[in-house]
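Here's the structure we're looking at; comments come further down.
Note that one protein chain is taken out, while the other chains of the complex remain in position.
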Amino acid sequence: MKVGNYIVLITFFVLMIYASLGFPNRGDANARMHQEKSLAGSINAPSYYIHYAERDDHTPNMVTVILADYRSYDTLGEETVILTAGLICFLLLRKKRTANDQK
Amino acid sequence: MHPEIEITLFVFLLITAVVALTVKNLLTAVVSLTVFSFISALLYIAMGAVDVGFTEAVIGAGVTGVLFIILIFKTSRRSAD
Amino acid sequence: MFDFFLGHYAYWFMFALMTLGLWGMIFKKNLVKKLIGMTIFQVSIIIFYIATSSKWGATVPVLDPAIGATDTSKYINPLPHTLMLTAIVVGVATIGVAFALVISIYKRYRTLDESILSEKLKKEDDTE
Amino acid sequence: MTLSNTPALIPLIFLGTAALIPIIASRKNWIAFPFSLLASLISVFISIYNILLVLQKGSVRYFFGGWAPPIGIEYVLDPFSAFIVLVINSIAFLVLIHSKRVVENEHPDRRTPYYAVVMLMLCGFNGIVLTGDFFNLYVFLEISSLALYGMIAIGEKKSPIAAFRYLIMGTIGASFYLLGTGFLFMATGSLNMADIKMILPNIYQEHTVIVGLILMVIGMAIKMAMFPLHGWLPDSYTYAPSSTAALVAPTGTKIGAYVIIRILFFIFGVSFVSKMLPLTQVLGWLAAIGIIYGSIMAIAQKEMKRMLAYSSIAQVGYIGLGIGLANPLGLIGAVLHVMNHALMKACLFLVAGNFRTKLGHSNINRFTDSIRKQMPWTTAAFAVASLSMVGLPPTVGFFSKWYLALGTIKNSNWIFLAVILISSLLNAVYFFRILEKIYLRPPDAEKDRTEKIKKSEAYPSMLVPTIILAIAILVIGLLNAFIVKGIIQKIIPGGMG
Partner (left out) sequence: MIRNEDNPIVGLVSRIVSPFIMLFALYIIFHGHYSPGGGFQGGTMLAASLLLIRLAMGSEIAQLQFKRSWGTPLGSIGVLIYFATGFTAMLMGGTFLNYEFLSLSEIASHTRSIGVLLVEIGVGLAVMGILVAIYDDLLEGDPDV
């Protein structure tokens, strides 16, 4: 069991190193995710954000714009995650209140 | 991107992570984990992600630490490994 | 060669951290230690995303009127940052849920040690 | 509100209900149930509307915030997602009706947060199925998984431990998925599924893409409880409260299967995952081992819920087998089995819930023929569902195995065919063991006289969904040709077969 787990760990690490050999250099502005167009010719989202965040939202902070406008559905989902966590703590831990504490 | 700063921070990250995982006293482990979070926040800022660094400093080093400490006080402080 | 190292050392450190976190999650017996491992694992994934976003000589993704918005190579890629904000909050939520579970486990078994827990579980199974 | 918003409406309805319940039901516990039932009912209607829409007009894309895909997030409503959404929501609706009594019995003062969390779980499931964006999928995956951990942990005494182990496994799975998404994002610069699908053919041989795909599939295989990664499932399903188990068992693992099918066949393409990488073959073999393992373990169990949990591992294996075949017939079998297994497992878990409420246990060794007299309808539903699990025509269980068998024959993969046949026999062993106890014992005349067995069937709100599911197993079995022709054949992606 233990040996198997160690094998899993080592395999994971080796797999990751193998993958990292194919990564582009860090900081290389020519890496694919920093380009204007993707390989298939569609717009590359990050460069669109840099170009047009200010124009679309009158907000200089690009991260805010992406968070709350371009990808705001993600943020709604993530707020829901927090709500879920709160409700689960409620579900598991909160004692039942008597009418007395509520006042 | 400043490799010197980043490598230093990475080494500290590894050290604090190892400490957090190996110390037997859970309180020490949690304090070490808070340091880990804070250093990672510095690392994000060194890499240019100001927003993420800010969030990590507030959430990772602040609230998570508080929650961890509550957990330990509610349960037990010693760990077998 | 040195360029390659400079371009990849962050990933290697990150993978080492990740393996460390995974080790903690799988091998540590104490439940709180498992959660510490989980935090380390998640932080290393965040570092990975942030590391991918960097560009040489670029500035933080807040629009600077002096630079303008025409040249994308002047700003760090903002998308991974946004994603990771979400991931951090998800991590906190997971930690919160895990704490609730740990407290209810402790309430019932008075221990946080995985091996003792398994023993107690087995004993309970036998008595049933 | 125009009807053009329907693709996005289902998760939103669940989300809104979940956020409303803690406010309006903070004082009055009972309000939570009717509200969530209403939301679920509306979602069923919308999913029916959606599937009709898709069958008429082809797939529909919905852009959140009005931003076209590579920039914003989209929902994609194609025959596949519409079908899965319909299955999930209708089964969840039936199980919710059933859960009213169970929850009232098991934790009457926790109804408000419980139903809110149920709504969040369904919101997560629907979001996962509908989304067309990798990161959005991760977010909704986390919503549903967190909700699941909480719902499991309020069960019996051991349930928090089961939930904690599930949390550790599930977080590893979700993190692997997130990492895989990061790799793909790095290689392509996009998070949108349709966009990535267009970019991928240029960069198939890159390390990053291959490892990213493997990580994603491993992550999802954990969620799906694929064979070597199934460790969390038996304990979670056994110790979870009956209402949760009945809600999760039919839907939870299927989501993982759905995502794997979507990633492998719809985004990466059949030729890549089966010819350039032997990924589907590996999945198929693991699934085959899992089928046998799950069936054998199920035979050894005494507790009915635990037996059903192990049988879930086996049944998920069938879906994996269908994926592993990588041909149209296998895919039809897998998708059909997603629906069939959801129906059968829901029915069986509802039966287990009925037994637990009325008899106070669901231990197989203590079943006697008195149950047959006490709860005739429940046992009849059980009989139908178990015959379907074994795979006897004309129940639904037969047809998915039929398509899977045809798929194996087409690939001339005789070992898989043998696995399907053997596992059917094993299924027969563990279900007929119970059926024999309930039905085939000759009535003990003396016992009959001494203690009069009163007919005390489960409450109507628990009985009706059970019977509806049992009837559905028969009816959908008869109508399966219609479903396969009308819907599932439209699912098969281009380039397959």
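Which chain is which? They are A, B, C and D, in the order written, and residues in each are numbered from 1.
Keep in mind that, in the parts below, contacts are C-beta pairs under 8 Å (C-beta built on N, C-alpha and C of every residue); 3 or more make two chains touch, one makes a residue touch a chain.
Just so it is clear, the model here is predicted, and its values are computed rather than measured.
Enquirer: For the chain that does not appear here, which of the shown chains does it touch in the whole complex?
Expert: A, B, C, D
Enquirer: Return the single residue from C:Ala10, C:Leu31 or C:Ala100 that touches the missing chain.
Expert: C:Ala100
Enquirer: List every residue of subunit C that touches the chain not included in the displayed model.
Expert: Touch set of subunit C with respect to the missing chain: 60, 62, 85, 88-89, 92, 96, 99-100, 103-104, 106-107, 110.
Enquirer: On subunit A, where is the contact patch with the chain that was removed from view?
Expert: Considering the whole complex, subunit A reaches the absent chain at 56-61, 63-65, 67-69, 72-73, 75-76, 79-80, 82-83, 85-87, 89-90, 92-95, 97, 102.
Enquirer: Just the residue numbers, please: which parts of subunit D touch the chain that's not shown?
Expert: Considering the whole complex, subunit D reaches the absent chain at 1-2, 5, 8, 12, 15-16, 19-23, 26, 62-66, 113.
Going forward, only the chains that are shown with their structure count from here on.
Enquirer: If you tally the C-beta contacts for A-D and for C-D, which one comes out higher?
Expert: By number of C-beta pairs in contact, A-D is the larger.
Enquirer: When the centre of a chain is set as the mean of its C-alpha atoms, what distance in Å lies between subunit C and subunit D?
Expert: 28
Enquirer: Among the residues of subunit D, which ones contact at least 2 other chains?
Expert: 135, 139, 142, 146, 149-150, 153, 160, 185-186, 191
Enquirer: Two or more other chains in contact with one residue: find those residues in subunit A.
Expert: Correct list: 16, 23-24, 26-27, 31, 33-34, 45-46, 49, 61, 63, 71, 74, 77-78, 81, 84-85, 88, 92.
Enquirer: Contact residues on subunit C for subunit D in the complex?
Expert: Of all residues in subunit C, those touching subunit D are 22, 25, 31, 34, 38, 41-42, 45, 48-49, 52, 79-80, 83, 86-87, 90, 93-94, 97-98, 100-102, 104-105, 108-109, 117, 121, 124.
Enquirer: Can you list the subunit A residues touching subunit B in their complex?
Expert: Within the complex, subunit A contacts subunit B at residues 26-27, 61, 63-64.
Enquirer: Residues of subunit D touching subunit C in their complex?
Expert: That would be residues 135, 139, 142, 146, 149-150, 153, 157-158, 160-161, 163-164, 167-168, 171-172, 175, 178-179, 182, 185-186, 191 of subunit D.
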